[in-house]
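Every protein chain except one is present and positioned as in the full complex.
This part shows chain A:
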C-alpha cells in the first residue's frame, strides 16, 4: 500500500487561503485553485520529508510509481513556488501597511497645524463642538490678519504725515484706514452671530485691552478725550465739535450700558424663578424648560447690543473726521493706533514680568 504524501499535504499545510486573500489585491485569482502552503513551515524540511517518504514508497511498481513520483515531484515544486510567492506577497503587504501608517501620521499632523491656523475642517465626530471651536479660531485668525493689514496702512499714513504729503494724498490714506476700521466691525458682527460670547468676552484681545474694554471693544468717548488733548491746536469750532461728539458718545454709551444691565437683571430674574414644589414633578420640568426657553430668548438679544456698540464706534470715527481737518484726522488715527499698540505691548510686558 502506498501512502499518498501529496494527499497528506492539506493537513500539514493548513492554510490560509483566507489569509492569503487579505495580503494582496491581485493575488486571489492566481492562487485559489492551488493548494497553498503556509509560510510557517520550512519548505526545505517538508520536501525532504516527502522526498524521503515518496522515495520509501515508490520501490516495487516502477512504471506506475515513477509516474506518480514525477507528478508528486511536480506538485511539490508547485507548492514550493506557491509558498515563495505567498511569502513575497505578505512582505509587500506589510510594507504597504507600514507606509500607510506613516502617511496617516503625517496627515494628522498637517490637520492639526491647519486647525491651529484657523482653517475650518469639519470632523466626522462632534460637529457642533468642533465647528464653534473652529469658529473662534477662524475669527482670531481673521483678526490677526486684519491687525497686520492695519499696521501696514498705518505705516503708509505715518510715512505720508512725516513727509508732509499733500492733503488729497492724506485724505486717500485716511479713508483707507477708516474703511479698514469698518472691516473689523463687519468681521465682529458676523462672528458674534455665530458666537456672541467669544466677542463679548474679548478673548481675542490681549489681557490689558480686555480688562478695559466696553461691550466688545473700545469706548469711543475715552478715545475722543485722548485725542482732544493731543490734537492741538484746535479751533473754537473744532473744540466745540469734539466736545459735543464726546458728550453724544457718552450718552449713547450710557444708554447701551443701561440696556445691558437691564438684560442681565432680567436674565437673573428668569433663572432665579424656581418653584418650591417637589423634585421631579412634571410641573417643575415644564417650568424649568419654560425658564430656559425664556432665558435663551434673552441671550439672543445680546448680539444686538454688540452691533450697536460697533455702530457707535463707526459713527463716532466718521463724525470725528467731519470735525477735523485732513491732517488732524491723519494724526488722530496715528494717535489711536499708537495708543492701542502700547496697550498691547503693556500686556506682553505684564505677562512676561518676573514673578516671585
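Odds and ends about this structure:
Everything below uses one rule, namely that a residue touches a chain if its C-beta (ideal position, glycine included) is under 8 Å from a C-beta of that chain, and two chains touch if they have at least 3 such contacts; residues count from 1.
Going forward, contacts and distances are computed from a predicted model.
The listed choices are "Serine/threonine-protein phosphatase 2A 55 kDa regulatory subunit B", "Glutaredoxin domain-containing protein", "Large ribosomal subunit protein bL19m" or "Glycosyltransferases"; the UniProt protein name belonging to the chain that is not shown reads "Glutaredoxin domain-containing protein". Annotation: of A:150, A:178, A:206 or A:311, A:311 touches the absent chain (contact as defined above).
Taking the complete complex into account, A:249 is the one of A:79, A:249 or A:329 that touches the chain left out. Touching the missing chain, out of A:298, A:327 or A:344, is residue A:298. Counting the whole complex, the residues of chain A in touch with the unshown chain are 244-245, 248-249, 251-252, 254-256, 258-260, 262-263, 266, 297-298, 301, 304-305, 307-308, 311-312, 315-316, 318-319, 322.
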